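A single protein chain has been omitted; all remaining protein chains appear in their positions.
For reference, chains read A and B in written order, and residue numbers begin at 1 within each chain.
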Amino acid sequence: MLQTITSYLDWFGVCVFAVTGALVASRKQMDIVGFALMGSVTGIGGGTIRDVLLGLTPVFWVQKPSYLITCISVSVATFLVAGFMQSRYRYLLWFDAVGLALFAVTGASTALQHGAGATIAIAMGVATATFGGIIRDIMGGESPVILSREIYITAALLGAGVYVSLVVIGTSQDAAIVAGFICGFGLRSAALMWQLSLPRYRPATDRNPE
Amino acid sequence: MLQTITSYLDWFGVCVFAVTGALVASRKQMDIVGFALMGSVTGIGGGTIRDVLLGLTPVFWVQKPSYLITCISVSVATFLVAGFMQSRYRYLLWFDAVGLALFAVTGASTALQHGAGATIAIAMGVATATFGGIIRDIMGGESPVILSREIYITAALLGAGVYVSLVVIGTSQDAAIVAGFICGFGLRSAALMWQLSLPRYRPATDRNPE
Partner (left out) sequence: MLQTITSYLDWFGVCVFAVTGALVASRKQMDIVGFALMGSVTGIGGGTIRDVLLGLTPVFWVQKPSYLITCISVSVATFLVAGFMQSRYRYLLWFDAVGLALFAVTGASTALQHGAGATIAIAMGVATATFGGIIRDIMGGESPVILSREIYITAALLGAGVYVSLVVIGTSQDAAIVAGFICGFGLRSAALMWQLSLPRYRPATDRNPE
């Protein structure tokens, strides 16, 4: 049951991240095969790194090629549909937020299922959630989203942290998944809407101007 | 027999990609050790990612250090010889095209030998062919070749697709390898010579200027 839910959400996370990869490809005016590569790398990149770190190889999409086929289909659909959206690139950050929150929870869940402790499970949630986007930005020649001013990694950390904490104290999986997703997505959404950010490091000279 | 042929071609692909890595190092005016690092990462990077994704670890060059030694030797030779070429950087894209077509076929072949289905085999061909160059460009601070205007990933896809399709329908390995290589290299060469490109995504405003 848990595996079924996690698997569905993981699938949805793959789709929305694939869309963000395809949107970067559209911004760079790549061709349809470029869309497919960028969409695939973004959609399955984070989970791939999680699997490699945990030693779960062949990685999940080699075992279930339908993940890869889904990424390619979503990317091709984005290529065809993107023309109808006027400011399609604006949606990137919102799709990215959904994928971020989903992968934070499902990445942590996968790690727990394979025997990882709480610390590693949270780290795997953060890694699964952030590395797809990091690889997307680096391959697409964009400034990495982790350098953006608004709260980003922290939202993944919150989502994974809430999920793992609730599981550890014995909450039902369903409740933990929902709570983790809502916290992660809520924080990232709030950050996007109101430009929320944590205090940033500023040089000492800025603090004491006199 | 197949393994022998694949192995020879793989070897040749490693060499030509190592040359392209060394040429980026020369463009960046790196020293001889930098040449060796860039040549090695480019020559064995794509195959390393393929092996890690498929769970074939230790990766191939850890099992056969002669691959690494070959990369280093080729890079050092390029360092010494590069001075005699006036416009050496111009050759980069042609060496890259040979490596691209070779790795598309041998990467797919390796995946098939380890039990992968057609989809994953084609994906591994594309990954083996493209990621060495992607890592080279990112580490060398260059604009990733996948962002270039001319057909690139599509050539790898065609080469791997033709090879896998022919194997699936029962053609002899030799014929499939030759056909896959010719298609991949031919398409990339044509793209380089005549600036061929697939239709690119363009914003809707460009299409409806009025």
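Here is the rule we go by: contacts are C-beta pairs under 8 Å (C-beta built on N, C-alpha and C of every residue); 3 or more make two chains touch, one makes a residue touch a chain.
Since the model is a prediction, treat every value here as computed from it, not as a measurement.
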| item | value |
| --- | --- |
| Given A:6, A:26, A:42 or A:57, the one touching the chain that is not displayed | A:57 |
| Selected from A:30, A:44, A:62 or A:116 as touching the chain missing from the view | A:116 |
| Chain A residues touching the omitted chain (full complex) | 52-55, 57, 116-117, 119-120, 123, 126, 130, 134, 138, 143-144, 146-147, 151, 153-154, 157, 197-202, 204-205, 207 |
| Chain not shown, touching residues in chain B | 25-26, 28-35, 37, 40, 48, 52, 57-59, 62, 65, 68-69, 79, 82-86, 138-141 |
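Assume only the chains that are shown with their structure count from here on.
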| item | value |
| --- | --- |
| Centre distance in Å when chain A and chain B are each reduced to the mean of their C-alpha atoms | 28 |
